Structure formats: structure tokens, C-alpha cells
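Note that this complex is displayed minus one protein chain, with the remaining chains in position.
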Amino acid sequence: MLRQIEGSRAVAETVALCRPEVVCAYPISPQTHIIEAIGAMVASGALAPCEFINVESEFAAMSVSIGASAAGARAYTATASQGLLFMIEAVYNAAGLGLPIVMTLANRAIGAPINIWNDHSDAMAVRDSGWIQLFAETNQEAADLHVQAFRLAEELSLPVMVCMDGFILTHAVERVDLPEQPQVDAYLPPYEPRQVLEPDDPVSIGAMVGPEAFEEVRYLAHLRQLDALERIPAMATEFEEVFGRPSGALVSPYRTEDAEIVVIALGSVLGTIKDAVDARREAGDRVGVLGITAFRPFPSDAVREALSRARSVVVVEKAFSIGFGGVLSTDVAMATHDTGCTLRTIVCGLGGRPITRRSLEEAFAAAAQDELDSLTFLDLDHEIVERERTRMTTTRRSGPSAENILRDIGTVASRMD
Amino acid sequence: MFQVRIHGRGGQGVVAAAEILSMAAFAEGRHAQAFPSFGSERMGAPVVSFCRIDDRPIRTHEPVMEPDALVVQDVTLIHQVELFAGLSTDAYVLVNTSRSFDELGLGEFFGGFHPDRLLTCPATELALEYLGRPLPNAVLLGGFAALTGQITLDAIGTAVRERFPGAVGDRNMAAAAAAFRFVTLEEEEMVHASTD
Partner (left out) sequence: MTTQPVRFYQVGSFAVGNRLLDDDGRTVQSDPNRTNSLDSGHRACQGCGEALGARYALDAAMRASQGRLVAVNATGCLEVFSTPYPETSWRIPWLHSLFGNAPAVATGVAAAMKAKGRPDVRVVAQAGDGGTVDIGFGCLSGMFERNDDVLFICYDNEAYMNTGVQRSGATPPAARTATTEAIGSVAGNPFGQGKDLPRIAMAHDVPYVATATVADLHDLEEKVERAMQVHGARYLHILVPCPLGWGSASSDTIRVARLAKETGLFPVFEAVDGKVTGVSPIRHRTPVEEYLSIQGRYAHLFGEHPRTDIISRIQAMADRNIATYGLLAEALADTDPKGVDV
């Protein structure tokens, strides 16, 4: 049913349709509206049977989910940024134990400096954990991916996180076609655990594994993620059959058939990129876009296929590995190292810095002229940076850099001397 | 695509205003996107919200850099925040005030704009009269409908009543209708003035 609805709310209502049995809630901007909405549905009886537990930390949220999932219940939680890091031990634990927990990650920057706005540093921090990571471009996709996430998780016995850009998607009110309960029930059967804590059939879960078998256990998890490379497209096809609209899949190409330059990105920025690409197309540049929906497992084959006719790939990303380079870029480079494509990285949107169509257009135009640097920080204020560097060179006690920069751009009241 | 930017302070319903506008567009079968410039919850801080309306799906997620219409809910922001960034001279501007643009010190800045697209509306006064509370957001949307013609008052009514059911919604709509009439009258007077 078509609704004009806030992204968080769309996700909450869709998750409720998936019949989770245990939902853990610990609030962190910008995920709060999701768990509040689910909490209200449980309290009103609209979502039942479901235990909604207000936990004391994100570490507890994932831990409670682990216990619930191991006991055979469909478990769900949501977090972002600092919360994800606080639970990171449990995040790895859930994947290692093979528990099909689904989590919404409302992408938000990781501090310090503390920053509540969107970027992808949080998702990137756990990309090696063994969780499947799906990125939504729109709120429609965010809702739909959750339905697929539960099914994918339970089929493969792997946890799945659905990433949606904090504030940009979570707090945007847009048109979403919400699924109906019979559709979800037809697509997502009740959870049948592969392993479960059951008094009638006791098992021990979570024992230590030594050098003699650890590698094999890890490799098996890797194989299961590779299975997802086939399951995800198949499930997307079935999704379209049941819900009547295409959704999911590993990648989403846009005007790549004859593109010389392909722009690759994750999440909501793809919409702005497509507008910029259309403008460049009108100017005569042969540019296309490849949105990556399944980031883990990384769809190397699909990416290579989309780049097969391109000579250059531009990765637009909202994460950065300090001291090295782009994060998504590294993955793309590894997947395409022998394709002959040149790779350019544009880092943008860090800490919620707006990404404008105009700036992207300029960058794509430069790429078409082979004038784009290998690494660009979009809209970076170099003067401000230089000012702080000079300050640090001339004074030992130069003070906190972040405060100095804020003062320079006029945000913080000047010091009273 | 028609892009709107709404400025105000926390607690004045700036975010809700953009959402209601998007819901009104939805009620008319159009595509719409509403979102705030975000921050931690705090009353009184400057807040900006955005709304895009289009007949086709809206893909972009950048902030509204070049608004076709600007709504200013709180005049104390005028010399404190960069309200007018990206405005083209064709833009519509609706300011919540009982003073004129000149009295607000904006006469010179808006010299090159279309005078019939720069209007004021005493939304806070109307809100106090009809709602008993200084909440000008839904009221201003009535003025917006009259000023830009992008949305009907009826659609605003549907959205407002969905957002604020019962008596609250009705009172908001009464105030919005009053704002609609006020702005319409203002427009007519301006047309008369220019033809005199």
C-alpha cells in the first residue's frame, strides 16, 4: 500500500510484518524512530507475539539477540556508529556462531569528533565480521531489503545488516509502497533453526575451537557468504513475483551499457549521482552508474561485468581508511585489478557533509577529461586545513584541532582573551 | 520539480511543515520528499527543512540548494543565518511577520525579485487567534498554497488532518484558510497597485 511515510517508520512497519519474536532496543541517533515505532506496535498488540526489551547498552542489544536467536526466535535490533562499535565483540560473535539475526544499521559517522550525521564509516568497521551487508538506495529499498534479509539470514544461517543512510533516509518522508502481511508471509516462512537450544535435544553451542579446526570453520562461513551471491539474485526474482516490484539483487546498473566511465557508490548518494550523470550525458560524456546493493559478499563478478566496456571507474564513497585511501575503492580495485580500468576515488559526505549534484557534475566532467586526481576529497576547505597545520607547526600547545577548525569557520564563539 | 526550503527554530514545527507539505502533494497523487537538516533535539536552535515536489520519482538526496520557494517561520533568523543562499530572483518568498519586507530591512536585497512573489503573512498572530498557541507551521502552508499555487488548500487540509486528527487539525486548517485568504488578498492588492 502506497504511503507517504518517514523512512524509519517504513522500516519499522515492514520489520513488524516479518514477525520478529524478540526485538532489542537501545536508542542512538538516528535509529530512534525505528525502535520507538516497533515498541509502540508491541505495546498495542499490533505486533505479537513479540518480546520488546529495553536493554542497557548496544552490547546488551546484540547479546540478547544472540540468546534469543540461539533459542530459536527470530531476533531483530538496530543501531548506528558508536553503538555498533560498542557491540562489535557481539557482532563478530553472532556471525561466528551462525545466528540469523537481522539488524538495521542507520549509517552514521564514527567519532571522535562526535558526529551524529551520515557516512559509511560504521558499516565499514565491520565489513570483515562475516555479516552480510546490504545497502539501500531509497526508503522503498530499505523496507524491501529487510524482508529479504530475514529470509536470506535464515536460509544461510548468517546474520544480515541492512544499511540505510542515517537522517538522509531514516528521517526523510517519501513515498513507499509498504508490503501487506499475506505477501510477507508468502515470502518469509517461519524460522526453522539449523541449531537450537532445546531441552529435548541438548547441544553445546559456542565451544572453543583450536588451531586444528579454526581455519575450516572460517572457510565454511566464507563459502556461505559466497552462496549468498547466488541466493540474493534468486530471492530478488522471487520478491518481484510476490510483491510486484523489482528489489534487491547484487548491483543496480544505470546507463552502463555504453559507458566509458562508470561511477560506483553505495546508498542514497546514488540518487544524486544519477541526476549528475544525466546532466553529464547531455553534455556528451558517456557516463554510467553502478549501485552496489550487496556489499558483503562483494559482487566481484557483477562489478566486472558492468565495467567490461568501461575504461575508467570512479568510486564515490562516504568512508576513508585513514593513512591509506578509500574503503570501497580498495574492494573495487581488488575486484577489477586486471580489467585495465583506471580507478579514481572521490571521498565525500563524511560526517554528513552535503553532497551536491553540482560538485559531482564537476568531478565527473573532470573524470571525462582524465583530469580527476586519483584521490579527491570533495568540497574540502584546503585553506582551513592549512591554517590548522600552520598553527600546529608554530605552537606546541595548539589546542584541540576540531575546536580550532570550528572557530575558524565561525561556528564556535571566539575565545575570550 | 519544485523545491521548497523552510527556516525556523526548534519547536516551531519546521520539520512537520515540510512533512505535511509532502503529504499534501502525495494526496494529490504527486511525488514528494521531505527532510530536515538534522541535529540533536534542541528547542530554539535554527532548523531548516526541505520539501521537493515533482510528477516523477525524486532521486536526489542533496539539500535544497536553489529553492523555488522559501518559507521563513521566524524573522529573528534573518540577520543571524544565511536564509537566502541559492535563491534565484524568480523565487517565491513567504515570511511569517506582520511587518513589510522594507520594515524588516530586506527591501534592498530583494530589489530584483518579482514583488508579487514576495509576501508576508502574520501566521503567528493567526495561530494565536485560531489555535491559542504560537505554532505557525500549518498556517503558513495555507499562505504557501495561495502564494505559489503548487498545492491546493484542500490537499493541505487532508495532510494536516492526517497529522493532527480531531479538533487540533480543524483549528489548524481554519488558521491555514485564513492565511490563504490573507495572502490571496495581498496578491490582489499588489496587482491592483501595479495597474493603478
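Labels A and B are assigned to the chains in the order they are written; within every chain, residues are numbered from 1.
Methods note: a contact is a pair of C-beta atoms (placed from the backbone, for glycine too) under 8 Å apart; a residue touches a chain by one contact, two chains touch by 3 or more.
These numbers were taken from a predicted model, which means no experiment stands behind them.
Partners of the chain left out, restricted to shown chains and counted across the full complex, are A. Contact with the undisplayed chain is limited, among A:L2, A:I205 or A:L380, to A:I205. Of the options A:S57, A:S308, A:S321 or A:S374, the residue whose C-beta touches the omitted chain is A:S57.
By the touch rule set out above, subunit A reaches the unshown chain at residues 21-22, 24, 49-51, 53-57, 59-60, 63-73, 75, 89-90, 93, 97, 197-199, 201-210, 212-213.
To be clear about the criterion, only the chains that are shown with their structure count from here on.
Each chain gets a centre from the mean of its Cα atoms; for subunit A and subunit B, those two points are 34 Å apart. Considering their complex, residues 2, 4, 6, 29-30, 116-117, 165, 167-169, 171-175, 268-272, 274-275, 352, 354-358 of subunit A touch subunit B. Subunit B makes touch with subunit A in their complex at residues 18-19, 22-23, 25-26, 31-36, 38-40, 57-63, 65.
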